[in-house]
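Here the complex is missing a single protein chain, while all its other protein chains stay put.
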C-alpha cells in the first residue's frame, strides 16, 4: 500500500506575479442558502427578505445577502491562497458590483498583483486581486487581499518584489450602484425606520441594542455553507493543541453577525457597496456574545442620483461587553495603542441608503 | 462624537385604541425555510413534505408548515408590540386562514383592540389583533394577543380602558377550511396511519412515543429564522444576570417541537386550523428534552363537508419526564393548583383530519 498526496496548497514560491489562479468549485446560490443565512445571523435587511420590495426597487428578485455572496466567493480562494497562510493581513477594495440572485452561479479567480519576501526568508506576502463572476460572466464581486504565506524552502531564491498600490477606500466615484435601481418610491414602512441618509451626521455613533451569542454549531454550519475549508474553524481535535485550545470562528461570520445586529439603527442601509478595510483584532469562539456599534465616517452624495446616498461607516464588533461600556476600541497603555481585548472587528465599509430629499 | 437612538419599542402610553401598526419587515417564505423547519423539528406532516400529495388534495403546492408561517408572522410583531413587554399574557383566536406556499410574501399589521392600565400605574395591558397578509393582500393568518407592557412614566395620565371580547375557542362555524381542498381521495398510505377523524373519541389521551432534545444552537437558529428578535432568546451574556442565568427558548418553538412529536399518533392531523389558547407554563432551555401528549377535547363535523372533520385538542408539552409518568399537568398542594414544574406547554388547538366515512 502506497500513499499519494492531495494538493497541499501553494507556498510562497508557487506564486508568480501576474498569474491568474482559477479557483474550484463554482457554486450555485439558492433560496436554501438565503434562508440558512437568515437562520445563522437573524438578518432582516429588506432587499434579502422580501421579493416584492426588492422588485419595486428595480431588482429582478430579492437579492442574496451581500455578505453571503462574499463569504462564498471568498471561501473559494482559501484552498489556493491561504491554506498555508501564517496570517491574513488585510483586505481592501471589496466591491459589491452587481446583485446576486437565487440561481446564480459564482466562479472566482485571483490574479497575483504583488509579492514580497520577508527578511526572515521563511515567509512572504502575497497580494491577490480576486474577482467573482456569475454564469453570464459578469463581475459581481471583486476584492484585494494580502496574506503572509510560508515558503516551502527558506533557501529558495527570493522572488521579485512588487507591492501594489492599494486604495484606502473605494471612492464615491467608484461605488457600484445597480443600474436598474430606483429608490424614489422607497417606503420606510417596510423597514420600520424613517431615518434615512439625510438624517445621519459624520461623527455620529450608533450603539446597536441587541446582542447575539454564537455557538460552535452555528459558526461551523455557516463556514461549511460558505465552503471555506480552513481547518482551524472545524477541527477541534487539532485546535486543542493550538494556543487557542479550540476551534476559531471564521472572522467573516463575525462581520455577518455584526451587520445583522446593526439593523436596529441602520434599518435603511439596504445594501453594502464596498468594504474599504477590515481588522479582526481578536479571535472569536463558540459561546461568545457579540455586540457592535457603527460610526459615520463620511457621508456622500452619489453623482447623478437623488434617490440614494452613501455612508462610509466604521463598525466596531465587540464580544462579551456592551458597547456603552467601551468608549474607544483601543487601550492606551505606556504610550502604546492596542485593541481592547474584547474588540473583535474594526471594519471600514460603505453602505447605500435611500434619501429623504426625494420624497 | 454624539450618540443617536434606534427605536426602543413602544411603551404603554404609546398605544392608542384602534390604531393600526404596520410591522416591518415583509418576508418571502421559500423552500429554504421549509427545509430548515424540517431540520429544526423533524416534522413529517404530509402537506408540508410531499408536493404530489398536497396537489392531489387540491393545494397548489406543498404548503409551508402552519406553525412556521405563524412564527414568522408573529416574529414581525415583536419589535413593535412586545420588546418592552413584562409578560406575554396570552393569545387566542389564532386562525390559519389560507395556505402559504414557497414564494409567498407575508406582511403583518396589528390593531390595538384593548388597553387597560394596571393599578400599580407602572404597567398596562395591550390587546392587539394581528393579521398577516400575502402578496395578493389576502389574509392568511390572524390572531389576538395581549401583553403586559411597561409605562414610560408612571405619572402619565391613565388611558381609556377597554377590554375586548375574546373567544375561548374558534367555533366550528368559524374554522377556516381551504376552499379547494378535496380529501375524498385521501390515501392513508402516505401518512402510515389508518386512524382517521372517525377513530378518535372525546376524552382520549395519546402519549406520543418520541422525545427530542433541543440544543442552544437549534432553538436560536429557529428563532433567528423566524426573525423574532426578542433579546432573551439570543443574548447569553445579558441573560447570565437574569433569574434564568442563560438564554430562554422561544415558546413558539416548543409548540413546533411538540407538534412534530405528535406525528406518531396524529399522523392524519394534516393541518392546524386554529389555536384557541396557550400557556407557556415553565421556561425551556437548550439541553431540555421534550415529550408531549394530546387529549381530544371536542370532535366536530364540519358543516357541508364529509371529507374532513375537526378535532379540538389539548397538547401538553413536558420536558425531562415521560408523559406516562405524569397523569395530570397540575400539582395540587395545599388546595392550590399549579403546573407541574416539568410542564412547559398547555395548548388548546384545532386540527383538520380526513374522515373514514367518505371511503
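Labels A and B are assigned to the chains in the order they are written; within every chain, residues are numbered from 1.
Basically, contacts are C-beta pairs under 8 Å (C-beta built on N, C-alpha and C of every residue); 3 or more make two chains touch, one makes a residue touch a chain.
Everything numeric here is computed off the predicted structure, so don't read it as measured data.
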One chain is left out of this view; which of A:14, A:182, A:199 or A:236 touches it in the full complex?
A:236
Which of B:157, B:203, B:303 or B:335 touches the chain that is not shown?
B:203
Among A:55, A:152 or A:224, residue touching the chain not depicted:
A:224
Listed in rising order, the subunit B residues that touch the chain left out are 30-36, 38-42, 44, 46, 49-53, 62, 102, 189-193, 201, 203-213, 215-218, 221, 264-265, 267, 287, 289, 295, 320
Note that subunit A touches the chain not displayed via residues 1-8, 22-28, 30-33, 35-36, 79-80, 102-103, 105, 107, 135, 215-217, 220-225, 227, 229, 231, 234-238, 247
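Convention: only the chains that are shown with their structure count from here on.
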Centroid from C-alpha atoms only, then distance subunit A to subunit B, rounded to Å. What do you get?
36
